[in-house]
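Structure first, commentary second.
Here the complex is missing a single protein chain, while all its other protein chains stay put.
Labels A and B are assigned to the chains in the order they are written; within every chain, residues are numbered from 1.
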Amino acid sequence: MGSFNLYSRGDRIFGVANAFLVTLIVISTLYPFIYIIAVSFSAGSAVTSGQVTIHPVDLTIAAYKRVLSEKLFWTSYRNTFIYTIFGTIATLLIIIPGAYALSRPQLLGRRFWNFFIAFTLWFHAGMIPFFLNMRDLGLLDSYFGIIIGFAGNAFSIIILRNFFESVPRSYEEAARMDGANDFQVLWKVYIPLSKAAIATVTLFAIVSRWNGFFWAMVLLRSEEKIPLQVYLRKTIVALVADEEFASSLLEEVYSFETVSAAIMVVSIIPVLLVYPFIQKYFNKGILLGGVKE
Amino acid sequence: MTETVSQQGVRDAPTTGKFEARVRWLVRHFRKEWQIYVLMAPMIIWFLLFLYKPMYGLQIAFKDFSIFRGIEGSPWIGLEHFQTLLGNDQFFRAVGNTFIIAFLSLAFAFPVPIILALMFNEIHHRIFKKMAQTIVYLPHFISVVIIAGIVINMFSPSTGVVNNVMGMLGLEQVYFLVQPEWFRPIFIGSNIWKEAGFESIIYLAAIAGVSPTLYESARVDGATRWQMMWRITLPSIFPTIVIMFIIRVGNLVDVGFEYILLLYQPATYQTGDVINTFIYRQGLQGAQYDMAAAAGLFNAVVALVLVTAANALSRRVSRTSLW
Partner (left out) sequence: MSAVTLRKVFKRFGPVEVVHGIDLSINAREFVVLVGPSGCGKSTTLRMVAGLEEVSDGTIEIGGRVVNEVAPKDRDVAMVFQNYALYPHLNVAENIAFGLRLRRIKKDIITASVNDVAATLGLSELLHRRPADLSGGQRQRVAMGRAIVRQPQVFLFDEPLSNLDAKLRTQMRAEIKRLHRRLDATSIYVTHDQVEAMTLADRIVVMSDGNIEQIGTPMELFLNPINTFVAGFLGSPPMNQLEATVSYADGGPIAKVGSDIAIPLPELRQLRNAEGHPIIVGIRPEDTAVERNGAANAAGIKCDLDLVEPLGSEALVHVSVADHPVVLKTETRGAISHLSDVQEFFVQPDHIKVFDQKTGLALDHPEVA
């Protein structure tokens, strides 16, 4: 007789149908990216006349040339790196020691401090008081304001605290008997033991920094300080109204659509580059933070 | 060097007794445990400065605030701003839109990650599964600015691919982004595209926790894959679904206004303007700080009530509170 099959006919049909549906989902997830890439490499006229669907038409890199020749594009790119790197460092410097302290049973008023942190998840003053506060602190239009003003994060603190609490006490006790103080226990024992949790909160911090745009848009006034996302918004939303740009279109192969698509592609690239590396962490991370919060 | 590590810490604290004994205990405590307070200090200071101090500033919702007089110097005017808001059609519209968009999201966006997780779970080819997941998670990491850019590009009236395809099919072209009736479908649809994949991780984790012996015994009993999905997988992750639903209800008014801000236009305010975008326009663009702060307070109180109710509910349902 034929080979023994673990699954019945119905089950195999189910499996094939499912795989087909998942493939469709994957394609529809990818399609917008493919479309944007196709547009970015197409001639403006081809896009305007609606010829582009999945592959570039009249292949050209004119849009990229135009984007990469913008000084402001490079400035904002650099700024995003500054905000992401220093912002993430600021976050870690605040939340790791803080979460460690909150995880110590000997901390006086531990319940109060935990509530003090968690309360900010339930209630916050809102946009206007936050803005006025930044203004009062003199942090408008400042690199430092963006870096420090968004460094804390109750959610990440709670994730880390929970993780620290799950570390067996004997690790700390052994270090104490070997002569470690709290700083050393944290640095030499808890941080190395909590790499997964720290990677998770670092990932959260990096993603939110890289993608953050609203407060950068509100708080930053000078063009030379804006991050990439604000620059993107400016160009995508405001390019249409830019008369100089509009007049330049007449004699160029690029169009408003191809240029904005090129900007988007260029700004996604770093995300795509680090994506494979962070991927293995966010499964773990979501679980740490996930439902348990 | 007069210190001991007490792992029980505060459990050793005198709970009764003389004031003097407690002071002595405190002095000893801080002398040996000062390091953890030093470690905690930056976090506490940050929270006070950036999250609690603005709460003090919330009082401008009850004041005739002017930047020049400052928070303290501005005179109290009671509930005047709230009365103004009640008479403001735009505010009413924003509150209505907030809840409509929130409920539509709950109805349409909430089930998608669950379905996705069930589908991923039924893929047995490991590499295909891994690749599919990797791709579907990706949009989560793309900023809303780019998402908005892609949407604007794709749905643009003359050049966007959507209208082109509709044109090819002989349909009339639609300028989606300026038509109020299209704002919500586009907003919610693109949100699903961006987040559903990533949100499925939680359900996949819950599924991974289901004991394989349940499936094995079901198979011995002759269950089909479809039956196993309905009768084992889904019931097993039901607690997770409930918790996620409650969390979602708790964050109901948080409708992703940054994305709305990027997507809407005056023409679509009618269906797209939510409380936070209203606050942004009135407060940060229009400099009506006090009235916008009042609207923000309204928003925050609604959020607090919802989140507290959700937490109480989850404590009931799952016997574990969310925090």
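Here is the rule we go by: a residue touches a chain if its C-beta (ideal position, glycine included) is under 8 Å from a C-beta of that chain, and two chains touch if they have at least 3 such contacts.
Just so it is clear, the structure is predicted and the values come from calculations on it, not from any experiment.
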Which residue of A:V189, A:A205 or A:I268 touches the chain not shown here: A:V189
Interface with the undisplayed chain - residues on subunit A: 168, 170-171, 173-180, 184, 188-189, 192-193, 195
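FYI, only the chains that are shown with their structure count from here on.
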Averaged-CA centre spacing for the pair subunit B and subunit A, given as whole angstrom: 15
Of subunit A, residues touching subunit B in the complex: 7-8, 10-11, 14-15, 18-19, 21-23, 25-26, 28-30, 32-33, 35-36, 39, 47-50, 52-53, 93-95, 97-102, 104-108, 110, 113, 116-118, 120-133, 137, 148-149, 151-152, 157-158, 169, 173, 176, 181-183, 186, 207, 210-214, 218, 229, 232-233, 236-237, 255, 257, 260-261, 263-264, 267-268, 271, 275, 279, 282-283, 286-287, 290-291, 293
Residues of subunit B touching subunit A in the complex: 5-11, 13, 29, 33, 35-37, 39-40, 42-44, 46-47, 49-55, 57-58, 60, 71, 116, 119-120, 122-125, 128, 131-132, 134-139, 141-146, 148-150, 152-154, 156, 158-159, 161, 163-165, 167, 193, 197-198, 201-202, 205, 224-226, 240, 243-244, 247, 258, 261-262, 276, 279-280, 283-284, 289, 292-293, 296-297, 299-300, 303-304, 307-308, 322-323
